[in-house]
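The other protein chains are all here in position, but one chain of the complex has been omitted.
Naming follows writing order (A, B and C), and every chain is counted from residue 1.
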Amino acid sequence: MDNIFLWIAITLGAMVGLVSVVGIVSIYLERKISAFMQDRLGPMEVGFGSLVNAIAGKEVLREGRIGLAQSLADGLKLLQKEDIIPDGADKFLFKLAPMIVFAGTFSTFAALPLAEYFIPADVNIGLFYILAISSFGVSGILMAGWSSNNKWGLLGSLRSTAQMVSYEIPVGVSLVSIVMLTGTLSMKGIVVAQEGWFWNWHLFGAVGHHGLIGFVLLPMMVINFIAYFIGSLAETNRAPFDIPEAESELVAGYHTEYTGMRFAIFFLAEYGAIFVGNAIAVALFLGGWYSGIPAIDQANIPGIAPLVFILKTFVLIFVVMWIRWTLPRLRVDQLMTLCWKYLIPFTLFTFFSVAIYKVFIV
Amino acid sequence: MVIADFAFILVAAFVLICACVVVFHNKIIYSAFALLFCFFGVAGLYVFLNAEFLAGTQLLVYVGGISVLILFGILLTKNIEDLTSKEVSTQKIFGGLISVTFLGGLIYMVNSVDWKVSTPKPIENSPVEIGKLFMSDFLIPFEIAGVLLLVALIGAVVIGRDTDKDLEV
Amino acid sequence: MSYFGDIAKAVSTISTGMKITFAHFKNVGKNKGTFTTQYPKETLTAPAFSRQQLHNNIDDCIGCKKCAMACPVDCIDIVTVKAGADELSDCSDGTKRRLHLTVYDIDMAKCMFCGLCTYPCPTHCLTINDDHNFIKFERSELKYKFSAYSPEDVVRIEKEAAEREVIAKAEKAAKAKAKAEAAAKKKAAEVAKAKAEAEKVETAPEPEKTEPKAKTEPVAKTQVEQVVEVKKEEVKLPVAEAKENEAKAEEIKPTEDASKEANSDNETKES
Partner (left out) sequence: MEQIKTDLMTINMGPQHPSTHGVLRLELKTDGEIVDSCRPYLGYLHRCFEKHCESLDYLKIVPFTDRMDYLAAMNNNWAFALAVEKMMGIEVPEKCEYLRVIVSELNRIASHIIAFGTFGLDIGAFTPFLLAFNQRELIFDLLEEASGARMLYNYIWVGGVARDVTSEWLKKVKGFCESYKPVINEIDDLLSYNKIFVSRAANVGIVPKDLAIDYGFTGPNLRGSGIEFDLRKDEPYSIYDKFDFDVPIGSGEEGTLGDCWDRYMCRIRETRESIKIIEQALEGISLEGDIYEAVPKNFNKMPKGEVYVRSETPRGEMGIYIVSEGGKAPTPYRCKVRSPAFCALSILEKIAKGVMISDIIVILGSIDIVLGEVDR
């Protein structure tokens, strides 16, 4: 009895910690990366020392700061902000919406395979669970857009929902190819299937496991990976698919009316979703917690496995940000065109190819 | 297992409350959201029955798909600019009568059937088993359902298609 | 075929773009890699004649009010009181100062930073400098007071000036009486021509006075002429009336003198 509650408490605590750290680090990275790409410097004033000094009311020194504590300070600022609920809003749903969105993202963290020994909930349908539960967040976005009684918010939430519902198809189909190849839905099982050298990763067609014939799979898997990556960008409302919160069109989309901590929760959920989307890509295509060189994995250095996993995820997150600060935004109909005319045919093609491979060759 | 019972009661109560909100709430948007949570709770009930795959499907299809589409429909068709619009039932007595009769019938049925307790252990890897069953015993129903859905899909496209092409994609 | 063509084009253009952004990402911190300056730590220097803040070197200001007239938004407020002889020191360039500047306020909240006021300044005491750091918390703090006098000084100066004026009035009244008597004699002689002649005397010499300045300071000259014109108009009316009403002429003549003094001031400093 006690053990169960303790376990729940520890797991929940670890997950909350992970989500917050991921959010804060991602926001810092986003600001720095965008700044460097635009010939700027980004946040440079708030370091941890100056943050502590500022809270303690001491003099804040400026030397040697690179703004490490900027997003933490922003979080503190948002916490203190006035919580404004529009007069015409539907107050109950308005308050509920950020929680739903956050819950949708937060729950997906439960099945992330950070290491062989560190999966909060190793359910046998892990991948399916993540896909299913992340669709729950959509309703939160709809709720936010409708309840704030703002037309921009409503349009944003409608766009967001249409986009997320559509892109679930290519994402799902591309993942099913992997599931078909490995024969399991368990995240752990999928990662374990990629053990060994990096050419065992699914991105490289798992050549090590399948022999030379595996090279047939390689282009399929690359297409799959790209399709999944584009789809996950769209599912997390990232540029160039950020039309639900396109600031030049819809002001801020579904969270136009949100302020303070509620807004911060939306933000945190968004960055959490980005992390999860890329973590799935790492687990399914890039060998999860395996570094790609057997010697490192077998050395049994404590903590290396989650580190490798998170590092790989952040490399992908860097790419996500790199794309965001390079590309313009698509229009709603072009977004749908990309999904239905390009991604879905390609993923279906790879799906059938992998099926044929599985049935006739292996 | 006290915890499991407690959790079951929690989930069941959640489903019931949501179902009641669906029926009794004045605002149709609340009903729609309550329906969504109701489906979510049902997925929880599936987990208690060791049917994780079904629970996931319930979430993916009903919560992420159907409920959202219902919400979408409401947002697009109703007078969404007015938050105060209400739906009031005009046939409370008649409707109540029917539902009470139906409830009585259900209670009678539940009590009269001799329920068997399932003895075999839950299947470990349910997706595999489900897949096998789909491809063997239930192949024809599965295929018919697939064709039916395809027909519905094409029909929806035909109905929904804009006849005048003023927007080039 | 355009289906795959589109994909190929998208891939190539997107990768070109991403190469560019990555090049910028790599170049951060290197020469020309970043454009931002860390403001409190490092500051950019504005060009020396950057138009940021108006400053009046009050010791050199003669109170001619040309700046106030040049201002399109009327943000300069000047009140002068006539000084006694040798009461004020000269300007640094030797121009005589004959007016106490009891009020010289510039409202930087109104200022549109066009710099037009600095061009006509005869002693170059009003400058617009590159001091851009004048953040204030109240709008009233943006009203810069340049006058060197304290309120008590102002009261004293006004009192002294009023006393002097009374004395001057008495003197002038005597002079004017004599003049008027002479004029009355003339009038009797040439009643018809009197009016025309009086105007000629007033207007003819003045444009000649100002012309030499033109080459050095064209804009200043424009302003000077305007000043002169305005003064002339002020002057003309009372003179015309003076012929009919002596008492009125007595009251207004001091102003006429003052304006003439201002003009002569301009001349001295210009030369």
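Quick note on the criterion: a residue touches a chain if its C-beta (ideal position, glycine included) is under 8 Å from a C-beta of that chain, and two chains touch if they have at least 3 such contacts.
Computed from a prediction, not measured in an experiment: that's the story for all the values here.
Trainee: Quick one: say which of A:95, A:329 or A:358 touches the chain that got left out.
Mentor: Of all options in A:95, A:329 or A:358, contact with the hidden chain holds for A:329.
Trainee: Which residue, C:28, C:128, C:161 or C:176, contacts the hidden chain when the whole complex is considered?
Mentor: Reading the full complex, the residue touching the unseen chain is C:128.
Trainee: Just one of A:168, A:242 or A:270 touches the chain that is missing; which is it?
Mentor: Considering all chains, including the one not shown, the answer is A:242.
Trainee: List the residues of chain C that touch the chain left out of this view.
Mentor: Given the touch definition above, chain C has residues 6, 9-10, 13-14, 16-17, 20-21, 24, 35, 46-47, 49-51, 70, 72, 112-116, 128, 214, 218-219, 221-222, 225-226, 229-230 touching the missing chain.
Trainee: Extract the touching residues of chain A with respect to the undisplayed chain.
Mentor: Residues 34, 37-40, 151-152, 155, 158-159, 239-240, 242-243, 246-251, 325-334 of chain A touch the chain absent from view.
Keep this in mind: only the chains that are shown with their structure count from here on.
Trainee: How far is the middle of chain A from the middle of chain B, if each middle is the mean of its Cα atoms, in Å?
Mentor: Each chain's C-alpha centroid was found; their separation is 28 Å.
Trainee: Indicate the whole-number Å distance between the mean C-alpha point of chain A and the mean C-alpha point of chain C.
Mentor: Distance between chain centres, rounded to whole Å: 64 Å.
Trainee: What residues in chain C touch two or more of the other chains?
Mentor: Answer for chain C, listing residues that touch two or more other chains: there are none.
Trainee: Chain B: which residues touch two or more other chains?
Mentor: none
Trainee: Mind pulling up the chain C residues that touch chain A in the complex?
Mentor: It comes out as residues 7, 14, 17-18, 20-22, 24-25, 27-28, 33-36, 38, 40-41.
Trainee: Under the definition above, what is the set of chain A residues touching chain B in their complex?
Mentor: Residues 1, 4, 88-90, 93, 123-125, 128-129, 131-133, 135-136, 138-139, 142-143, 146, 149, 151, 154, 158, 161-162, 165, 168, 185, 333-334, 336-337.
Trainee: Quick one: which bits of chain B touch chain A in the complex? Just the residue numbers, please.
Mentor: Those residues of chain B that touch chain A are 3, 29-30, 33, 36, 40, 52-53, 55-57, 59-60, 63-65, 67-69, 71-72, 75-76, 80-81, 83, 124-127, 167, 169.
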